[in-house]
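Everything on this sheet refers to the single structure shown next.
Excluded from the complex is one protein chain; the other protein chains are retained at their positions.
All chains are identified by letter, namely A and B, in their written order; residue positions are counted from 1 within each chain.
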Amino acid sequence: MGEAGIVSELFLERLNYCIYVILLLIGLWAMLAKRNLIKKLIGMSVFQTAIILFYVSIAVKEEATIPIYLPEHDPHGAHHQAGEDKNESHVSEHAHGPKVLDPKTIKGYANPLPHVLMLTAIVVGVATLGLALALTQRIYQGYGTIEEDELLEKLDRADERASLSPLITSKRNAERRKKAQQAKAKTSSSSVSKKAKEGTSSTAKVSKKKSPSGSSQPSVKKGAKKKA
Amino acid sequence: MMKFFSLIPVIAIGVLLLWAGQDFPEWGDVESPASQSPVSSHFIGNTGVDTEVPNMVTAVLADYRGFDTMFETVVVFIAGIAVIAILSGSTTGRRRRKDHEVEAEPDIIVTNTVRLIIPILQIFAFYVLAHGHVSPGGGFQGGVVMGASFILIAISWDLEKAMSRFPIKMCMIVAALGIILYGGIGLLSMFLGGEFLDYAELEKVLPVSREMARYHAMLGVEIGVGFTVTAIMFALYANLASEGRLKEGL
Partner (left out) sequence: MIGLEIFNTFILFFLVVAAVTSLWVKDLLVSAVVFGVYSFLMCLLWAEMGAVDVAFTEATVGAGISTVVMVATIFHLRRKSND
């Protein structure tokens, strides 16, 4: 039953690595499967912090202290001690200058190298998060939604509209501009019939905007319903 | 549907990682390869002799791997500029009234408490920056605490009061100043005959020994990093809270 050995070894002694892997998977799945953009960003951040957690946990040494020199190895301890022992005649053993540590004392300090690398990683992570949130705000201003499926629909429709040939779109723009000028000229005089005519022209304008390739009948009905 | 399909590669990666996880060293093992590596042993053993800085992490960050830190500061700067560039083309002309939004005056209790807290916060930021050599701290942490003090002004009163203390143009100038300081110290040591960012050569201009020259140059470099991080954190908040218009915000 080598499998049982693997399971117990993995889950009992190295439980923390299992939890790091679980956090990694949660972050990765959130980035792939969630539809809301903010949830994707939270997934990205969970992913990054899980990696940083894994990296920093490699630097742990049992019975080791933090990576700041203790007073007996302190390089400035010499000056400090020399100042205090001015009145004494004998020289205390800390009064020589900083020296290279021997391997036995090196084992008493935690490893500083992963801490340094992960400091950089945290700061770069927050810069990335800030930039991604700015992009999300711009997307919301442009499209009015931050759900991925609605966004894809709107992008498809925008692509459709943009892929019409430029001749058709310029003609349509010219017609629209002419109608807008006519409508503006008509509203300067305030008679009811002119207002009714402006109503039909504006519904025609609305229908032309909404369905470029549909027939006129249902679109006029849609425009009338909108007005009502 | 996507939720189900994306589970397949995720679970595959999970199984692969867990299977590789059997070979990892146990937590806290002193004999693990990462703890035995000669590079970290060199850092732990020689920091006192080379630089006379008790905090190994600050020494490695600002001196032994100073090149990484310089480009990390540049990355933060670029992120801040990119946020300003993205959000300056903002299009909300009319103010959409949201359902969770209320009009509020600055509260009297909050403003008076914050008036007492902010000077202490800023002095603490300077302390963290300057004490990075002997205690946990350094340029990044001090810079972020300083930036947070300006964000506190923006939250308790309104954004205009914070912008009147620290306008966006000043933010950009301060951020650029931080990087110029960092690169300037590196270039100075290059002109004095060493390599780029070799602080020991600064003993020719400062009246101290080689090790103490590295000590003081590290402080200068951390101040540069602190400037950049302060300005960019505040610029990030100001732009995001007001959608780039910098008129009113949270």
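The working rule: a residue touches a chain if its C-beta (ideal position, glycine included) is under 8 Å from a C-beta of that chain, and two chains touch if they have at least 3 such contacts.
Bear in mind that the values here come from a model prediction, so they are computed numbers and not experimental data.
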item: Touch with the omitted chain, as defined above, among B:G14, B:P54, B:G137 or B:G178; value: B:G137
item: From A:L32, A:V56 or A:A183, residue that would touch the chain that is not displayed; value: A:V56
item: Residue among B:V10, B:V53, B:V114 or B:L236 that touches the chain left out of view; value: B:L236
item: Hidden partner interface residues of chain A, rising order; value: 15-16, 19, 22-23, 26-27, 30, 34-36, 38-39, 41-43, 45-46, 49, 52-53, 56-57, 59-60, 62, 64-68, 110, 114-115, 118-119, 122-123, 126, 129-130, 133, 136-137, 140, 145-147
item: Missing-partner contacts on chain B, residue numbers; value: 55, 57-58, 98, 100-101, 136-138, 140-141, 144-145, 147-148, 151, 155, 233, 236-237, 240-241, 243, 249-250
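Definition applied: only the chains that are shown with their structure count from here on.
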item: Of chain A, residues touching chain B in the complex; value: 6, 9-10, 13-14, 16-18, 21-22, 24-25, 28-29, 32-33, 35, 57-62, 64, 66-69, 73-76, 98-103, 106-107, 109, 111-116, 119-120, 123-124, 127-128, 130-131, 133-135, 137-138, 141-142
item: Of all residues in chain B, those that touch chain A in their complex; value: 2-3, 6-7, 9-11, 13-14, 17-18, 21-22, 24-30, 32, 34-35, 37, 39-41, 43-49, 52-57, 60-61, 65, 68-69, 72, 75-76, 79-80, 82-83, 86-87, 89-92, 134-136, 140, 211, 229, 232, 236, 239-240, 243
